[in-house]
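Only one protein chain is missing from this complex, and each of the others stays in its spot.
Per-chain numbering from 1; labels A, B and C assigned in written order.
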Amino acid sequence: MVSKIVLAYSGGLDTSVAIKWLKEKYNADIITVTLDVGQKEDFKFIEDKAYKIGAIKHYMIDAKEEFARDYIFPAIRANAMYEDKYPVSTALSRPLIAKKLVEVAHKEGADAVAHGCTGKGNDQLRIEISVRALDPSLTVLAPTRDWGMSRDQEIEYARKHNIPISSVAKKYSVDQNLWGRSIEGGPLEDPWNAPDEDVWEWTIDPKKAPEEPTIMEIEFKNGVPIKIDGESMNPIELIDKVNRIAGLNGIGRIDHIEDRIVGIKSREVYECPAALTIIEAHKDLEKMVLNRRELTFKKIVDNEWTFLIYAGLWEDPLRYDLEAFINKTSERVEGIVKMKLYKGSAMVIGRESPYSLYDIRVATYDSSSTFDQSLSKGFVTLWGLQTVASRKFLK
Amino acid sequence: MVSKIVLAYSGGLDTSVAIKWLKEKYNADIITVTLDVGQKEDFKFIEDKAYKIGAIKHYMIDAKEEFARDYIFPAIRANAMYEDKYPVSTALSRPLIAKKLVEVAHKEGADAVAHGCTGKGNDQLRIEISVRALDPSLTVLAPTRDWGMSRDQEIEYARKHNIPISSVAKKYSVDQNLWGRSIEGGPLEDPWNAPDEDVWEWTIDPKKAPEEPTIMEIEFKNGVPIKIDGESMNPIELIDKVNRIAGLNGIGRIDHIEDRIVGIKSREVYECPAALTIIEAHKDLEKMVLNRRELTFKKIVDNEWTFLIYAGLWEDPLRYDLEAFINKTSERVEGIVKMKLYKGSAMVIGRESPYSLYDIRVATYDSSSTFDQSLSKGFVTLWGLQTVASRKFLK
Amino acid sequence: MVSKIVLAYSGGLDTSVAIKWLKEKYNADIITVTLDVGQKEDFKFIEDKAYKIGAIKHYMIDAKEEFARDYIFPAIRANAMYEDKYPVSTALSRPLIAKKLVEVAHKEGADAVAHGCTGKGNDQLRIEISVRALDPSLTVLAPTRDWGMSRDQEIEYARKHNIPISSVAKKYSVDQNLWGRSIEGGPLEDPWNAPDEDVWEWTIDPKKAPEEPTIMEIEFKNGVPIKIDGESMNPIELIDKVNRIAGLNGIGRIDHIEDRIVGIKSREVYECPAALTIIEAHKDLEKMVLNRRELTFKKIVDNEWTFLIYAGLWEDPLRYDLEAFINKTSERVEGIVKMKLYKGSAMVIGRESPYSLYDIRVATYDSSSTFDQSLSKGFVTLWGLQTVASRKFLK
Partner (left out) sequence: MVSKIVLAYSGGLDTSVAIKWLKEKYNADIITVTLDVGQKEDFKFIEDKAYKIGAIKHYMIDAKEEFARDYIFPAIRANAMYEDKYPVSTALSRPLIAKKLVEVAHKEGADAVAHGCTGKGNDQLRIEISVRALDPSLTVLAPTRDWGMSRDQEIEYARKHNIPISSVAKKYSVDQNLWGRSIEGGPLEDPWNAPDEDVWEWTIDPKKAPEEPTIMEIEFKNGVPIKIDGESMNPIELIDKVNRIAGLNGIGRIDHIEDRIVGIKSREVYECPAALTIIEAHKDLEKMVLNRRELTFKKIVDNEWTFLIYAGLWEDPLRYDLEAFINKTSERVEGIVKMKLYKGSAMVIGRESPYSLYDIRVATYDSSSTFDQSLSKGFVTLWGLQTVASRKFLK
């Protein structure tokens, strides 16, 4: 049996009920942990609520910088887009929460950690596997998944135990952090329904966006953004700024059908202005500095990296292996990308780099080109030799 | 030596000079061939010009339907986007030109075919390899690549031989067909320069696009579009219509750094309203009907297919192998995708299919869900078993 | 509750106990099914035992031909070797067992099927997922996994219920069929221990194998073997023959560390004379008839096919998609491969094919070669162009 439990606490109904439920079921001390990963909430209110319900101690951890530097930045280097659409924003925060839960457990001498994820999503994988990878001796509890209460039963339980609950039912289930918002549930569950405007909070309706395009220059070094329009910023400021400007231009809305690792197809809606804008720029710059073979292979590496993160395998040694590759390619990903942001679309319109492989003297179609066309005949013939030889046997 | 040459004739300077040059150099009869692949030119004018310069016979071939059905449709099934940006529009037309050149050569008893491609691009690969694959006994001539004339020398040669030339120098070099326009040269050769507005012909400046979004429903069957807004159309009409409507909403502009097969990095600008719109819809629908493993693997197949087409290997047996895979998956790619087209962006906002794997009874977060959450604990633990076991040895 | 259960019955302790246990627990009729997939057992004895323990009906199904043609032959086309070592022999038989269980269930109007797999291996995946894929309405029972009896408890249960049990404890746990034997347990569980000679039944100790090599010619058509040493044979005879001859030469022993899908690393020992010999020949022939791009891509396809089969996903649509690719390439996999079998090794020493891409006139180093070396300079330079351009920026 466990006696001291560190619970990832969001302040919402599930984890609020969990404080009391875990305490009673295990007769254990409950320590709550809330991370600030840029989700912009009232952390004081959350803390008060935790204590009120029965936590013996609460940790409020500002993890924004660590999140930006050690989680979002690697995702930029990997052009992380699960199924070509989702910038794994929620997925990135989960292993950081797991890491902090383990740190607090060690500090407090706890023997268990707990989280409020359901059994239908991916977050259970992300938190549980990371916790176990970092300390297999810790027990991991998933009260929401295991107690089998319906929402109505949770509310009844809350009432009975004097757990404060919000008076209005939320239309959507939302998770957010510096890298984006995830919106689920309600009318979005019909994949034929277009999302209503009330889904969106970080992006303006493109129809109401400015009539003039915004030109933005993003400067990268070592594969990550360091300046916006020539101004150096720390990672948090930079991402915040891009979120704001891109969102103001209606950029960042995502709507697709997604494959959860447990096998469910779900309709997912995200709002990620900075992620879409920065990754579009990053991919463009990579094309200028990496050669074709590197680009082709890095796409395979990026896909694998992204899958690991989505699938809860942040702590897998393979991530470290893949990042060794990615970091090596990133050494040359340096330069400036110029983007045009306008009413919902972010388009690269210019780029430059000290490591550019684009060479106008070679590429130009005018007669000054240094490219020796007499080399092409042999190339063309040998490039196609096996195609020609094998085509005749095709049935 | 060759005595009868079939020349792919565009009506432009290079191939006009080639008629005369080939005739003189080889003392051969020249037969010219021009394909209509949707590029919208004055084919009568081209024919007259060919005869005037010295062709003994001219073929004007309307290949639009064959191009749409046998070249563009497979590209839709393969979500073909070279380096994630270029819908291989020009690349698709080249093997069809090669096929027609070989057909005419056989009909006319010619012993050679010729094309006007330079030695710096990809088109030489696409035409030469396809011609040889279809008939290795034909000699392939590439006068433009081999004669070593500069543009000024070409003009001088044209004047001397009474070859009509356009009086105005073109700012850009353009190739176009039903699937898109390619625009190169001039100020675009500086990758930091944003494309001027005069680059674009098929897309309206998003600033001048309609203030109200256009909602368009594209219906697919067997992996290809068959109806727009409920109306059945043949492939040519359908693609034309999407080009028109998407272009009117400013959709279809592409600007990126591209790797040519000969090793040159080039800055390429394309305008492909239908291609971007239809492939976005097709990818979305695939997510609804193919399972995660199929989607992941098909992406590898699609990338390989696209590379083959870009790299001039249309006739490689591997294309046929890959299409066997793609066609099998396409059997279930059926349904309707609803898109919102607005000032430069095409976004999917709804989709439905008789083969949908999305099951609201499983996916819903409300308590009616048929998903048995008690299965998840075992899944999560075993999914992460090796991650946990191997993490402890990580250095 | 279920009332009629179709049980996959091997005649061993687990499934014998299961007859009684299922009958009692569910108060259900038990129908037993035993497949002959070439494992060479006393099927009459098995049948009698089933009835004696309490089955109301027993099906003995000779599935050898179907197994060879529809399961082993596709594995040959896919060069199926899980983790480069295991010819998925046991894995191949499981979906066939599942298919027959479903067929019998439909015929008998049963509402459940049952299998004797434990929770630690891969077979539970292979049978359960295939059964559900073919008929999701059937209940699948896994008594061995779920009852929680130790081996001693099973024996006690058997004694108590008059279930006949073998008087000698087996040293190894063995599964076998036409495509190979799997041997597990006992001293093999220490991966440092070399397998004892008593592990092997189908292969002679190489030291005792004939002093003279056996030369064997295997003829393939459409990617599968059709003749041995010029003699046509049906699939069963052919595989039997190769098993016998290769085994006689000490060929077919496999020993490696394997990753089970549930996350366990296990030490696995197999004995697969025909599989190793035929696949070695098949791979060699493919190199003669497929071009380099096909070979490279088919390796990816083969790996994925093999993984699906190993991982219990025989019925996944992706297998059908992959086989469309594989079958297309197999059309040209025709010809004869000459092998030398000697004291444990099977080496290809010659091959010929009507679709051979090997052309001695091109390949020969003597001066008659038709290969035009003047083409190479251009090829070499352009092949390396980006390597040269990007190398200078390497850090």
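The definition used in the following text is that contacts are C-beta pairs under 8 Å (C-beta built on N, C-alpha and C of every residue); 3 or more make two chains touch, one makes a residue touch a chain.
If you're wondering where the values come from, they're calculated on a predicted model, not measured in any experiment.
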Displayed partners of the chain not shown (whole complex): A, B, C
Hidden partner chain, touching residue among C:Q124, C:S182 or C:T329: C:Q124
Those residues of subunit C which, in the complete complex, touch the missing chain: 83-84, 118-120, 124-125, 128-129, 132-134, 136, 142, 145-146, 148, 150-152, 173, 184-185, 189-195, 206-207, 211-213, 253, 255-259, 261-262, 264-267, 283-284, 287-288, 291-292, 295-296, 299, 303, 307, 311-313, 315-317, 320, 338, 340, 342-345, 347-352, 356-360, 362-367, 369, 371, 373-377, 379-381, 383-384, 386-388, 390-394
Residue ranges of subunit B at the interface with the undisplayed chain: 289-294, 331-332, 355, 357, 359, 372, 374-379, 381-383, 386-387, 389-390, 393-395
In subunit A, positions touching the absent partner: 259, 262-265, 290-291, 293-294, 297-298, 300-301, 304, 308, 313, 316-318, 320-322, 324-325, 327-329, 332, 382-386, 389
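We take it that only the chains that are shown with their structure count from here on.
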Chain whose average C-alpha position is farthest from subunit A's own: C
Shared interface numbering between subunit C and subunit A [over half = same, under half = different]: same
Rounded Å distance between subunit B and subunit C, as computed from the means of their C-alpha atoms: 42
Whole-Å gap separating subunit A and subunit C, where each centre is the average of the chain's CA atoms: 40
Subunit A, residues touching no fewer than two other chains: 291-292, 357, 359, 374-377, 379, 381, 383, 386-387, 390, 393-394
